[in-house]
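Working notes, structure below.
Subset of chains shown; positions unchanged.
Which chain is which? They are A and B, in the order written, and residues in each are numbered from 1.
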Amino acid sequence: MTRLCRTFQTAPAAVPKEDSAKYLKSGLTAEGFQSPDWLVPDIEDGTAPNMKAEAVENVADLVPEHAPDFGGEIWPRVEWSYADSGFRERGSDQIRTLVDEAGDHIDGVVVPKVGRLADVERALSAVADAEREFGHDDGSIGLSIIVETARAWSDLREIAMLGEDGRLTGLIFGPVDYTAELGGRAMDGERPRWDAMLEHLSNEASASDLVCVGGPFDRLFHERAGVTYFNAPGYADQVTYEAKIGIDGSWSLHPKQTVQANRIHMPTSEELERDVSKIERFNDAKAEGTGAVVLDGQMVDEATFKNFANTVEDVRAIDDAHPQQTSEFYDDELLERARELDVGFA
Amino acid sequence: MTRLCRTFQTAPAAVPKEDSAKYLKSGLTAEGFQSPDWLVPDIEDGTAPNMKAEAVENVADLVPEHAPDFGGEIWPRVEWSYADSGFRERGSDQIRTLVDEAGDHIDGVVVPKVGRLADVERALSAVADAEREFGHDDGSIGLSIIVETARAWSDLREIAMLGEDGRLTGLIFGPVDYTAELGGRAMDGERPRWDAMLEHLSNEASASDLVCVGGPFDRLFHERAGVTYFNAPGYADQVTYEAKIGIDGSWSLHPKQTVQANRIHMPTSEELERDVSKIERFNDAKAEGTGAVVLDGQMVDEATFKNFANTVEDVRAIDDAHPQQTSEFYDDELLERARELDVGFA
């Protein structure tokens, strides 16, 4: 895990309610498992066209106030489009305003609808320009992008390699725009999951040490026999799939989804017990000088060992950032074993 | 949908029957849902080695005669092989003859078994040369390629980007040759579906505004208890899968398949009703100034909206080209709502 991002929660930065910053405040003040690792105040698709200015203002006002007490990272999403310079100009202005008024309190900005490599380079320049103009350290404001156009996917390898310069931080899948662009059809009410693209995303993110995040799950509610209920199982299936293939975090549209994703992206107690125990037994076998041993029917060598160590290291990273979450989630004695274990192979 | 191509029907251009052009004529004169969007008179694999000359002659004779009354596009398939210059010479001669004798009536040629980028560039040159030699406008004769070699797949991104010059028009999957080249095995009688390759194809086609088409389904008939019947369900499954992931059209080997694919690549009445209704309700909500609303349990924003708009725009494109198909397929009142709807988001 390059950088903790189990959850990427978008919150509309302005909504047509008495308090237009209702959802933004609620995200910034969430506690415990409801608090996302990355909060994304959304000035783009979540905010109505006629409320963009108010959305920027809400972020500029509230982020500096609440950021010092917020446990995660803050990444506002601005407008952009590879296909429309009007959007790019508005997005660049929004970036300038945010860096000017909240530059000490945001970790970076999220730019959607980027196209080929050259367009991502434009977005990087927009951030670098604002950073310099308002006197922030070089590289202090990050850029994460939504990968949701065919052009961005086509150039994904080259785009990810831009991460070597240090500003590009995260690759987030945007399946809704993507499906629209490819002309895919939700024939039975469900969009394709784009399995091949997700494996590709997970790979390129790892090859360039970037964070990667899955797409939003928008079928928030189900109705059956006249009763409407939160679609927890559907979201859990998606997050579990993402976790299996090494996608670091999941997109959340709702605090209830944040609770789910924060938990699913932590190793379960059973996984932690299993892998701690395997490392303990492996360390015993190692003392006897063998290179590969069989534990519970599985051949274990250095490579297998690394997977067990990953489990332990993930728990340690979450424990460092959110000790109240780990102490709620795991048995004390197990957490203690995970903390003290020797996870070096050689 | 870049360009209407729900169906890519190959018809052998010469067969050993009394009328060697039987299937070609039948394709050129098909009506209603039996008429493919693209008819592909096949001089390559569908025509026996000793009938190639007659096949070219049939196309040269019949296409000019029937094209004016044919509702779709006409794309003869010639011989070619990245691995064999003899095939390329024959293919280039076939292209010259077709452009000379039927250049005003064909939309382009289909070239199979292309290899890496440089080989596709050779095929583009062969078409450009013929076009110039016989006095056709630059770019008036298109090129579509069958992507069926490991080399073409390896270079797919770069090949698709050739589409920017305007002549390359379509990417068609060729799973049979492809499986043979990779050494894949139909162990239980079925070839792999190559899911990852198809997502990749759909993406690159969209990134370069090309048409993309799935591969032929050759298990035309099934036998059970001594009765042989047309394998409609098997083909429908494949076409449905292709439609879901944004493959524009499906390959047809038989008029019955053409009827199926033409229909499956039209939004169903339920899809159209669903998406028209969502746009209508969204437009009402928009009037109240909110950026994202929940409809039927689904969070809807600009990106989701685009998917609904796609459904409506697909129907409009088919309605423009084949009004008798849409009037047969949809309820009049629904079609009218689809025609009159405001599908602009902002």
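The working rule: a contact is a pair of C-beta atoms (placed from the backbone, for glycine too) under 8 Å apart; a residue touches a chain by one contact, two chains touch by 3 or more.
This is a predicted model, so every value here is computed, not measured.
Because only 2 copies sit in place here, please give the count for the whole complex.
Full complex: 3 copies of the single sequence.
Methods note: only the chains that are shown with their structure count from here on.
Mind checking the rotation angle between the two copies, subunit A and subunit B? C-alpha superposition, nearest 5 degrees is fine.
Superposing the C-alpha atoms of subunit A on subunit B needs a rotation of 120 degrees.
Between subunit A and subunit B, what distance separates the C-alpha centroids? Give it in angstrom.
The answer is 38 Å.
So in the complex, the part of subunit B that touches subunit A is made up of which residues?
Within the complex, subunit B contacts subunit A at residues 1, 157, 160, 195-196, 199-200, 202-207, 240, 243-246, 248, 267-268, 271, 286, 288-292, 294, 296-304, 306-307, 309-311, 314, 346.
Can you tell me which positions in subunit A touch subunit B when the two form their complex?
12, 15-16, 45-51, 148-151, 153-154, 174, 176-177, 179-187, 191-192, 194-197, 199, 216, 218-223, 228, 231, 253
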